[in-house]
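The following block contains the structure, expressed as structure tokens.
Note that this complex is displayed minus one protein chain, with the remaining chains in position.
As written, the chains take the letters A, B and C, and residue 1 is the first residue of each chain.
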Amino acid sequence: MRNTKLKMGMVGGGKNAFIGAVHRMAAGIDGQIELCCGALSADPLVARESAALLGLPKERSYGSYQEMIVEESKRSADDRMNFVSIVTPNFAHFEPAMMALEHGFHVVLEKPMTLTTEQAELLQQKVAETGLILCVTYTYSAYPMVKQARHLVKEGQLGSIRKIMVEYPQGWLSKMIENGLSLAFWRTDPEKSGKSGCMGDIGTHAAHLAEYISGLKITKMCADLQTFVTGRKLEDDGNILLGFENGATGVLSASQVAAGEENALKIRVYGELGGLEWNQQDANTLIFKQLDAPTQLFRAGQQYLSPIAKHNIRLPAGHPEGYIEAFANIYRNFAATLLASMQGIDPREEDTDFPTVADGLRGMKFLETVIASGKSAQKWTNFIR
Amino acid sequence: MRNTKLKMGMVGGGKNAFIGAVHRMAAGIDGQIELCCGALSADPLVARESAALLGLPKERSYGSYQEMIVEESKRSADDRMNFVSIVTPNFAHFEPAMMALEHGFHVVLEKPMTLTTEQAELLQQKVAETGLILCVTYTYSAYPMVKQARHLVKEGQLGSIRKIMVEYPQGWLSKMIENGLSLAFWRTDPEKSGKSGCMGDIGTHAAHLAEYISGLKITKMCADLQTFVTGRKLEDDGNILLGFENGATGVLSASQVAAGEENALKIRVYGELGGLEWNQQDANTLIFKQLDAPTQLFRAGQQYLSPIAKHNIRLPAGHPEGYIEAFANIYRNFAATLLASMQGIDPREEDTDFPTVADGLRGMKFLETVIASGKSAQKWTNFIR
Amino acid sequence: MRNTKLKMGMVGGGKNAFIGAVHRMAAGIDGQIELCCGALSADPLVARESAALLGLPKERSYGSYQEMIVEESKRSADDRMNFVSIVTPNFAHFEPAMMALEHGFHVVLEKPMTLTTEQAELLQQKVAETGLILCVTYTYSAYPMVKQARHLVKEGQLGSIRKIMVEYPQGWLSKMIENGLSLAFWRTDPEKSGKSGCMGDIGTHAAHLAEYISGLKITKMCADLQTFVTGRKLEDDGNILLGFENGATGVLSASQVAAGEENALKIRVYGELGGLEWNQQDANTLIFKQLDAPTQLFRAGQQYLSPIAKHNIRLPAGHPEGYIEAFANIYRNFAATLLASMQGIDPREEDTDFPTVADGLRGMKFLETVIASGKSAQKWTNFIR
Partner (left out) sequence: MRNTKLKMGMVGGGKNAFIGAVHRMAAGIDGQIELCCGALSADPLVARESAALLGLPKERSYGSYQEMIVEESKRSADDRMNFVSIVTPNFAHFEPAMMALEHGFHVVLEKPMTLTTEQAELLQQKVAETGLILCVTYTYSAYPMVKQARHLVKEGQLGSIRKIMVEYPQGWLSKMIENGLSLAFWRTDPEKSGKSGCMGDIGTHAAHLAEYISGLKITKMCADLQTFVTGRKLEDDGNILLGFENGATGVLSASQVAAGEENALKIRVYGELGGLEWNQQDANTLIFKQLDAPTQLFRAGQQYLSPIAKHNIRLPAGHPEGYIEAFANIYRNFAATLLASMQGIDPREEDTDFPTVADGLRGMKFLETVIASGKSAQKWTNFIR
């Protein structure tokens, strides 16, 4: 009988922070996780106000992540937080994550996981040492129809994969809005965001999705990166030719200056026998195009889906689930795995299907390769190991 | 500073109950409501197991709604539940709702509100007497793009309304599945569901949506009801010609035997100057067709939307919100109104935009008129007052 | 070896006439028919100018249909026109058609076939007497994916049909434009158009399509007709409940005041096992929704289609064919049947698949029933025999 709610502490995510609120909704929707404490802002006043708005007890509204980790460690095992969710800008991922792991707390971390590949490797080592769980929120691979896509590829319904087209156009940075909008501000500042802009913010999602669905690793790439908006410090657009381990090719295109686009992540995977198409903005449909047979529309909530897709769906067909539910799938699977770990039992296989430190590290290597390829005059740059 | 979480008690919604789980997700997503107690099943064993699964304390897992209402009433004002959410089959709506109101508890109730119009009127009287809030979960009018549609009509962008086409095709009852599936079982049993089947289950949503968006009341109708599946006790399909107060006409078509359809609620409203189209399965888009100008696509999350639409959205454009989020809008608005009431202040206007006992009563009169029209040989039957 | 081009004479269709130009394009596209003569306008000057623009020889540009029929009759069998295409407003269909038949000419006629049912019956008798072919251009049933839909129903892939929803919204008459636009003018004038407006112009297409795809006859109806635009003489909108011979029900909705709509003819047919959906504005796709299996998209030009669908397609998949090609299918099938008849052989079955005088007569009875039902206070009016 599973009735223990997991206790979550949050770093970042104060009032007006977008992604922190998403994490709380995602963690809260399934009733298995409760926010018990937070260091919700680097500004102690904002942290306190935010905690009050969220109904946190005063004594568990901390002024810093260090304080939170130290103080929670002192509480009894029953009472202290079980894991830390870190929803700060990129530059403030590594230190709280490392400290949390060092104090025995599991971690949920936003992507890209760190500022540098070195930091990512240190986290991976620490996870290996401690046996703790570090989950990285590559949200889009958590959609049920993405699970179905991966399942169809695995089953061989496409035959050998030949071509992968993945694109992620957004338009919200089409103008110079960095100075007015905090969301835009840190994402375009190399010190806060890392060496890449658009690619770190959204390109890494696209790469993760391509590898997740196809089960194939990118082995080389040819990147053309651009900064279209005058005065911007990081690239806001990029097109990349891809090579995969089995000889498949592809294109990854990401943009934050595709004026008029919202969040139009889309992937197409073609094999010898057919092609799959999935579009995040129409997330409950997976299109399966076949050679010499009618195109099929797989729909979330239907009984004919694979078990792994159904495991990540809450509602009957025709009741759309969206971004928060996909995000919640990560938290739900993470929580189930964590609970199993706490109970000393093996998690169910379907519960272990969430991105971990290995995905986070791979994301960092992807970004490093992208930057190297962007600067190179050679066509191909090998994926950095 | 808003930090009080509202406490919810639930009647029905034990394990395997679909709609109870939806209510809990919807209530939980925004972090303002917590489930504090429940009488989760008419079967005490199931009730207890369900409560344990949800992490409810043993002493607040009640064996019946009567027990819950009595026991919670004995608790201190700070500690007792603030409202009851009733998610039982139709036949078990009225008694717990009435008892809750009589003991001073606010109520959230599934639609159709009651078994009979008389019961609905009794609830309305009790609400008027007590000043308590009774919210009826007509989910679909809580979608943000439905709010935008209502706004555009109100603003006069369509001119005078001429025609309203609303349809709600489902296919899940295409075969005789009543005996095997509890969801289907009570919905097709007149004693548990009321005098109508398809119309009570989904037709009433369509009627509510049409009146909500257009701001117009249905004044007459001509119904053709059918039971296509042999042995079924209630209608599983119906087409209704509609007349509205301003002379507009329309069609309401609902079916649970539209084989291959999921939950394809769709509405089109045409006025002198243009037409609106909204499809629940593509909920984040509102199509605005204009005379002599390009069709416009309004999209959830965009800055150009009306304040009332934005009030019911959590995420930026391109991050789809779905059924649970729409449902959560009802809970969130209800909760904000309830909190204002508890604090003795006027709620914000946008928070009061949720369906109440008046909508529930109107729904019952709609069903009564549908049944009367279905039996009549005359073309038109006036909407029953 | 088939190398004879059929010779067409045209009544109506002078310069600026919309539908006459469509007939000429449709007749011309497949290279089997050539325009040899015409009485292109009731105004002799316009007739002559139009003939010159079309490159007709002066001596075969006639001042009236009477003159054309008489003069062409005098020509040798090799030289004279083989058939007459009549593309005048409704009121000017019957006389030239009857005279053409009386002089031994085959006829292509626009819908609705005549002004009255009596005229339609006279034409049917004359066709029966003479053995000539009279083709009525119900364009929409000539689309290849409509053929595929009919095929799937015939094959039993939907099981017994339960429900048919057909709709035909247009918006072009949303305002009072009759006085300025000749297309609108005669369509809204009872003397030129007949007793019905919207239903005669487009509703009859919808009814034909429903019966064509389903293979079922409408047996009763309940019509609500409206004239929304002040000063208009005929109905510009209507919603009709339908009953079919096998007990299936349905709705036919047509409007010319659905502001913002173009020519959005759409049909859905539901049976026990699945549903079909076809939308004229996306004509190359047929959607097949199934119980408990993914929805399938049948696409024009694919090899997996039925022979009757392929017979009506010119291009490989992905090369869209449209309205003119559908129209041309009627001419092509008519021409092949006529050629076979001229050669004294049986036409191929697939060539005989075009609407004839029987369809034209049925269309007139449909309109008569619609008008009777519209005036009746009873719910149901039986389809007039």
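Keep this in mind: a residue touches a chain if its C-beta (ideal position, glycine included) is under 8 Å from a C-beta of that chain, and two chains touch if they have at least 3 such contacts.
The structure displayed is predicted, hence computed values, not measured ones.
For the chain missing from the display, the contacting residue among A:Ile19, A:Leu273, A:Leu297 or A:Ile384 is A:Leu273, taking the whole complex into account. From the options A:Thr116, A:Gln290 or A:Thr352, the residue with contact to the chain not on display is A:Gln290. By the touch criterion stated above, the residues of chain C touching the omitted chain are 1-5, 18, 21-22, 24-25, 28-31, 35, 49, 52-55, 170, 172, 261-264, 280-284, 299, 301-302, 314-325.
Touching residues on chain A toward the chain that is not drawn are 158, 162-163, 165, 167, 169, 171, 174-175, 222, 224, 226, 228, 237, 239, 241, 243, 249-251, 253, 255, 257-261, 268, 270-275, 288-291, 295, 376-380. Annotation for chain B: contacts to the undisplayed chain at residues 288, 292-299, 302-304.
Throughout what follows, only the chains that are shown with their structure count from here on.
Between chain A and chain B the centroid-to-centroid distance comes to 34 Å (mean Cα coordinates, whole Å).
Centre-to-centre separation of chain A and chain C, using mean CA positions: 55 Å.
Multi-chain contact residues, meaning those touching two or more other chains, occur in chain A at positions 299, 302.
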